[in-house]
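Shown here: the complex without one of its protein chains, the others still in place.
Labels A, B and C are assigned to the chains in the order they are written; within every chain, residues are numbered from 1.
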């Protein structure tokens, strides 16, 4: 279980990283909305492995097909099913890992929980399955755009110790012009260099992704348990390697006085990050997601074996030294799916 | 909607801050478990208003009754219903707020979303309803304790700019010996002084709460969308005023190298905070929650009126200058409910 | 679990037949709707034990209170919580049943499933809990009436071998004028006599209830798994003692030719019972529910004991010889709750 997310707009994910297909069913999407397949392709390309010199060498084209729910270019209101073929899955890369519990991976807990695991690249724990989330997210973005001119954008705001100041104040269009998806071109270059160095060192890097949502309508979210921030948190923490999340000034806000923090009613200040009392307040949504460094590293490290020994081991395989650039469309997708779900939930109040 | 949370163990919250009762139904709780009403009372007392010199003067006894689901001191497997009377609700305190949108509160978005609002203290947005969550959480704690000797503890790790170092290394029993629930007595005293000063200044403070879970079994959580961290995130962000959450080294982990971050297999290091790939990994769960400062302050601030004017206003009423000490049992309760839910979900794997 | 029903309008039932209260939380009910407590009282009186010479002698007043979700006579959009006190529960009546598995009751399967059972009147299996369903159903009726002038009515169409012909063609207002709630006064009198005789004989009777819904809007229901008839079926079979259900001409339709059955587009014929392809078609909803005879009878019968013996036993206690008259408001309530749920689900199509 745990393969579905959403209440009015439900994403059901299926497929294993090394099976023939991964995919998803998106149920609850309204009828009559034009679906631009190019937008889906675009986001899949932003996520796909092998897209640039700083990502994994695994090269997956991520060709997708939609086999239900769209007719003559428009949604029909019936479940939208997305299929993505797994082309370049080299199970042999993983053969040596059969009896190892890779640090940072779910190998050990999987074995303990299920009594077995698919050692070929993580199985259902693999970030591979997020390709279908990204495709579904692109469809959710279309809904938000059409109904509200609402747009979801994410950028890389830090890699390792390289951080962009005041990232929410920058022009984010710049981010798509560099390999690392950072809106500050100078820091972007430093990040790229840093990632190259990690690659050379057989090491890996984490970082942060900043997300903003423009034209988010007022009143998304429910006051108690389906707060917009709570549902976004569930969506964002569903992404592999996420270890922290903050809205608006987040952790910094814990160090402020109430008189400092309370957003002045007339200013454009947005310390709340666009959500008050669990509901979107009409300002831009702003939140920041922290990713741990990639778990698989070539550098030799201590590894537990299934038999309980500790060995020195270097994990081979074609891993990203830093997933942040490829995680940008995943964060956008999970955000868009969550917002579109709340858009549909809000229809009961006669809102559009 | 949005009044229920959980999958196998479902908490349904009901009641308004100024109605006759608030309460909750806890459905899915197994039969035959001894329920100690004293433990419920204890946690309610840790949350209750007026408990100490640094909390609100509103004095609510929070007497509760359990009207179903418990028979001769044991759970029967049927829904457990908790009722808590609202005794000390002075609606008059709030009369002056009828036409004001208090900064940091949901007043404005409520009006926009629902077209009306109960101005008497926040209605469903009021933290008053969390009393019933705390009672339900105490029952969930009993399950975790009985089945796994698993315990959930939270402490205040920072107030304003006063922060405890290495909070997870301290002895947390100390925390319940001071008004602010901080495990470092010296910093606790500074925090108390700081809160008193904020009270005098008519201002408010935020802070952070650290949570650890001992003896959490391996394998709680699902690999995809019901990751343990994702469900905990949803639970924790359901608490009023939470603006950030991080597991283990959290935001700090984004600045580490993979070779630094990966927890050595043999050491007691726990940078993951006890969750790997969305599943509990057998180490202690550790996470940190950031609270914004209390929104209601006596200090004069700019406030929007319903009619669109901006006025200088001082919010009267008996508000906490800092909710952190009273939020400790709320964080514990939401954590315990989430873990007990996953305990029950795990039964399908024949685990106990 | 299994204590909640509904998707957009969720009824959560709580309480045991011999605890202090039974009750329910109705979540998802829209705000601003006037709730007439007299209507609730009226339906509770139609269901209550001891209401007439042909029902059980147990006399429960079924005084109720609503402790949340209604403010100044109107719904607030927050969960509506109904409490009904259990006043006349004589556990002693049941003491003798402790080690017996009453035929037709869940005693045996309860013991097998849960390893224990509350022998005091059925616990959660008792029809006692339906009192709160009836109260919630009265609130759902208010919604249907206000939004669509839609009304739900049920009558007793047969008791034992006494059956009303063409029951859907009769004037049903007559039904509330006799003790048995049958729209044909002559047959009603025969039914009453028949029930009296069963009472004298220490025996019990079953029968059928006919239900019609006037002004049900077109398009309630979903084409696949949440068909209106499927959801009504789940709701109706949730009522104790129901063993059959048919829509429109139901079982008779299986003996017709397609050319006979297909409702002529212009006539008022309604063999479909108002539902086509799982969706309400704008005609009156019509369905019939079959109840088995009451399981508890005074007449001596073979009973299994917990120890595996078979004994001759006469079940004492104050049981109804025929529950049909009291089941009428229960069928109405479950129907109204199901329809109101679909009314709310339909809002996503901008329908009111």
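Everything that follows uses one rule, which is that a residue touches a chain if its C-beta (ideal position, glycine included) is under 8 Å from a C-beta of that chain, and two chains touch if they have at least 3 such contacts.
These figures come from a predicted structure and were not determined experimentally.
Asker: Out of C:154, C:178 or C:280, which is the one that touches the chain we can't see?
Answerer: In the complete complex, the chain left out is touched by residue C:280.
Asker: One chain is left out of this view; which of C:42, C:179 or C:245 touches it in the full complex?
Answerer: C:245
Asker: Spell out, residue by residue, where the missing chain touches subunit A.
Answerer: Interface with the chain not displayed, on the subunit A side: 1, 3-4, 8, 10, 12-16, 19-23, 25, 27-28, 31-32, 67-69, 71, 76-79, 81, 83, 114, 116, 118, 123-124.
Asker: Considering the whole complex, not just the chains shown, which residues of subunit C touch the missing one?
Answerer: For subunit C, the residues touching the absent chain are 1-5, 13, 101, 103-106, 108-110, 112-114, 123-125, 129, 158, 160-161, 198, 203-208, 218-219, 222-227, 229-231, 233-238, 240, 242-251, 253-266, 271-273, 276-282, 290-297, 299, 301-304, 310, 345-346, 349, 351.
Asker: Which parts of subunit B are in contact with the chain that was left out?
Answerer: Within subunit B, the residues that touch the unshown chain are 8, 30, 344, 347-348, 350, 352.
Just so it is clear, only the chains that are shown with their structure count from here on.
Asker: Could you work out how many touching-chain steps separate subunit A from subunit C at minimum?
Answerer: 1
Asker: With chain centres taken as the means of their Cα atoms, state the distance from subunit A to subunit C in Å.
Answerer: Their C-alpha centroids are separated by 48 Å.
Asker: Pull out every residue in subunit A that's touching 2 or more other chains.
Answerer: Residues of subunit A touching two or more partner chains: there are none.
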